[in-house]
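Removed from the display is one protein chain of the complex; every other protein chain stays in position.
Lettered A and B in written order, each chain numbered from 1.
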Amino acid sequence: MDSEDTTIDTGVPDAGAHPVSRRSTLGGGAALALLPLAGTEAASAAAPAPLAAAPPDPGQRLLLSTKVNRRDVRVEIDARTSLLDLLRERLGLTGAKKGCDHGQCGACTVHLDGRRVASCLTLAAKTNGREVLTIEGLADGDRLHPMQQAFIDHDALQCGYCTPGQIMAAVALVKEGNATSPARIREYMSGNICRCGAYVGIVAAIEDAAAAMRSGGAA
Amino acid sequence: MPAQLPAGQAPAAPFADRARFDARDKVLGRTHFTADVALPGMLYAMTVPATIAKGRLTAVSTDAAMAVPGVVRVLTAADFAPPKPPPAGAQGPAAAPATPTIVPAIGYRGAPVAMVLAESIEAAIEGAEAIRASYAPAPASTPLITSPGATREAAEPVEAGNAARAMRRAATVVEVEYESPAQHHNPIEMLSTTAVWQGGRLTIYEATQGAQMVKANVAKAVAIDPATIDVRSSYVGGGFGQKGAAQRQTALVARAAMLTGRPVKLVLPRGQVFHNATFRPLSRHKVKLGADAAGRMIAVEYDADHQQSREGQFPPEYHEAQTQMYGIADYHGTTANVRIDTQAPGYMRAPHPHPASFAFEGAVDELAEKLGRDPVAFRLQHDAVADPVTGKPLSSRFLNDCIREGARRFGWDRRDPRPGATRLADGTQVGWGVGCGAYPSITTANIATLRVSADGTTRLALSGHEMGQGIRTVIAAALLRAIDIDADKLDIRIGDTSVVPQHITAGSWGTASALPAVEAVAAKMTAAMAELLAGRTVTGNLHRRLAAAKRPFLEVEATQLAPGQQPAALAGLRAAGFALTGPAYPDFTTFSYIAHFAEVHVEPRTRRVRVPRVVSIADCGRVVSPRTAESQVRGGVVWAIGSALREETEVDPRYGGWLNNDLADYVVPVNADIGAIEVGFIDRPDPLLNAVGAKGLGEVAMVGAAAAVANAVHHATGRRLRRMPIRIEHLL
Partner (left out) sequence: MQPFSYQSPRTADEAVAAFGRAGPGASYIAGGTSLYDVMKLDIVRPRHLIDVTGIGGLDRIETGGDRLRFGALVPMSAAAADRVVLRDYPVLAESLWKAASQQLRNMATVGGNLLQRTRCLYFRNGTGNPSAVGSYPCNKRAPGTGCAAIGGLDRGQAVLGQSGSCTAVSPGDWPVALVAMDASVELLGPAGTRSLPIADLYRLPGDTPQLEFTLAPGEMITAITVPKTPAGRRSTYHKIRDRESYAFALASAAVALDMDGDRVRAARIALGGVATKPWRAAAAEAMLAGRQLDADLALAAGRAALAGARAGTHNGFKIELGARTVADALIIAAGRTA
């Protein structure tokens, strides 16, 4: 860990100087910053998840080691990359959507260590050593999660664009213990905007699914 | 004397409730929207927005951008030739000039002045930030409808009878001014385009309501043969009319793909969407309504105008759904464009009827109050059978049924009519309001091809675009009712110019324009199947029968014209993706109707307005998909609540452009803003419009509901608020 920090230190430029030449970092070794692996065995885990094509030109590059939908992922990233863009553009997981890119709509909602977050405002780097769950990881193969089924049954969607974020938020809401009344559901789902206006169906779906989840449906 | 219509038919069995066709894929996150399309070697684009409201771009410095690692190329005005003019004899959208590409003339803040292409999103953004543009701003610009420099242009008036004479007979008159602000569609999906240039063909993936419109526009804008372009829009993440216009970015992305030989993807940031896409213009409504001594409405004088861009074509047709609302024979309606410096406004959900009904239903409410009449009873007294402007009879109209049923479910007869008289124990003011709406039923021609295969699959291709209204669901419902096929292997191919011509899907005409074609092509398939089997009795669904006949597949095509349309309309559809008609047809005219009842609660001191319940009853003819229809109406009511109480895009006249250009400060309703919305349908088929009897729904869903809310606020507080959105400070 300390040695990794030393590596970071030598990469840090002086004030005012041109940043370390990004072209020289490619294969340059010394300036490639490594994220601390936090003492996990993530580095030696089994087969990494499939990656997209060759990574883009280097900026300040980081080697990220994370878990997405229960699969290990090791990927080189630009430090600026959001979790949302990592999922969508590098890992082919396009379920989470970009609706605003500023944490104002909730369409990008995923779970990080079991808690719902706005992935557009989460630095991908912050997921190092942690676990991400997206809509693609919610169903059990082709067996729908009770919340997904409830969304179908109550027509809690129209265009479907905000739907993955709504469902991820809804599943978390139930696990938080917030599905105690329609008013509470409305309040705690207000971080997910639906411009098609499917709110009435969404609340009904959550009430329905919460009962199923409490009585032993999927976690 | 209007022709006699056949008596209303008894309602046939309602269509079965069925899950939304694409719901499963959507809840799994498997549905591919435009920005989900990934292609090998894809470049990311980012446009650079102009920071002046009007003037000229004098120089663009790209060196710093090109030095950003990962940036591959920067497109500037130099990369674009002047566009092709529209072809001679073109109609509809094909006749419109191409959207400008990157050009030195800046007509509005946010217009693209350059486009950066890079290997990653981060590099594209960094490159775009590094572009330095120089401008020669115009000495003055006209940012508001009230600014000096605004140019007023009268447009088509609408006339029935002699309103001035009738108004002189009126014993009671209200004369009021209402205003509807500028608002933006803001579907959650931002404008997205991906273009691929390969083997001399251009494939464009775009979230659009008009794939063929996109094709025609790009062909003109980058001067290539439209026959070399395919456009695919299989799922749209919310349209509402925004994506029914040609977007400025498409040709830029197409050109980028052509110049680099690589796929190029652009997702326009929300702030740039505000500034480049169309929007609902600010409109002003001066309504004078007169009633005779018996309290019957007999005259309307109504002047409407709206803000318009310098070149914009979106017409101020605010009277389109008002002239036939209440059987008033004498109607004088004027319209005008007021041209200012802004991007072009356009069609946004119920573009004319929503703001017009806000004014008109408010005026009717004010007149009823002046006459001491209950607003529901007053409206019921004014049924209509014909449009006074064209004289054509209404093919179906069950508005009074909507009003009566809505009032019954809402409990209207318990209403204390005195404004401000109803309060809760904590001092909350309670108000009940009614507002009605109509929306024209327009129909397009359609071409459908249907292929049923022995392997169990079915492919139906026709004109349409799915943006959440559930068009695939109604198509599936109609098809599955007509022929026996495997519903799980049904592929409905719409929004794709490579299969059949694609009309713009907008104006609530999608369902009514698709269903007849579905029925026609299903009938052809049934006939073709019978011919194939030549009298043999074979059991099982169509796939089984084909297998038994040792035929891999059977494919048929059907075309469908709207009432009164000539076969030449199909040529228009094929050539230009344009072939619409209505609401006036040769022998009748058709509208959908709705009645909304809203309850509002106004906090005693801090004056927040809540809408705990709404009841909406709609007459959209035969309801083909009950589940998605109910969702449409709920969605329309949410839109109306947003319009009435939340939404306005604001202009600082010193700068132009839109100040609150994000989803935090452009306030759309959140879940906690919405209470109970009860929806009902008359579900009686229109006897003349099409064989199914279906009329449009997606926009009438919203019309009149904002007025219901405003009328309820008046009932709660005694304050008549004639401008949307109604905010706390208006009630303090």
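Convention: a residue touches a chain if its C-beta (ideal position, glycine included) is under 8 Å from a C-beta of that chain, and two chains touch if they have at least 3 such contacts.
This is a predicted model, so every value here is computed, not measured.
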item: Candidates B:275, B:415 or B:695 - the one touching the absent chain; value: B:275
item: Touch criterion as defined above, residue of A:106, A:146, A:164 or A:197 at the omitted chain; value: A:106
item: Selected from B:54, B:109, B:255 or B:379 as touching the chain missing from the view; value: B:109
item: Contact footprint on subunit A, counting only the chain that is left out; value: 1, 5, 8-9, 11-16, 19, 22, 33, 35-36, 38, 59-60, 62, 78-80, 82, 101-103, 106, 109, 112, 115-118, 121-123, 125-126, 128, 169, 172-173, 176, 178, 186-188, 190-193
item: Footprint left on subunit B by the chain that the document does not show; value: 46-49, 51-52, 109-110, 122, 125-126, 128-129, 269-272, 274-275, 605-608, 610, 646, 650, 652, 654-655, 657-662, 664-665, 667, 669-673, 727-729, 732
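The rule is simple: only the chains that are shown with their structure count from here on.
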item: Distance between chain centroids, defined by C-alpha means - subunit A, subunit B (Å); value: 33
item: Residue ranges of subunit A in contact with subunit B within the complex; value: 22-23, 52-53, 56-59, 78, 80-81, 85, 88-89, 92, 94-102, 104-105, 107, 134-136, 139, 144, 148-149, 151-153, 155, 157-164, 167, 183, 185-187, 189-203
item: Residues on subunit B engaged by subunit A in the complex (per definition of touch); value: 19-20, 22-33, 35-36, 38, 40-41, 44, 69-70, 118-123, 126, 185-190, 235-240, 267, 269-270, 466-470, 627-628, 630-632, 634-639, 662-664, 668-672, 674, 676-677
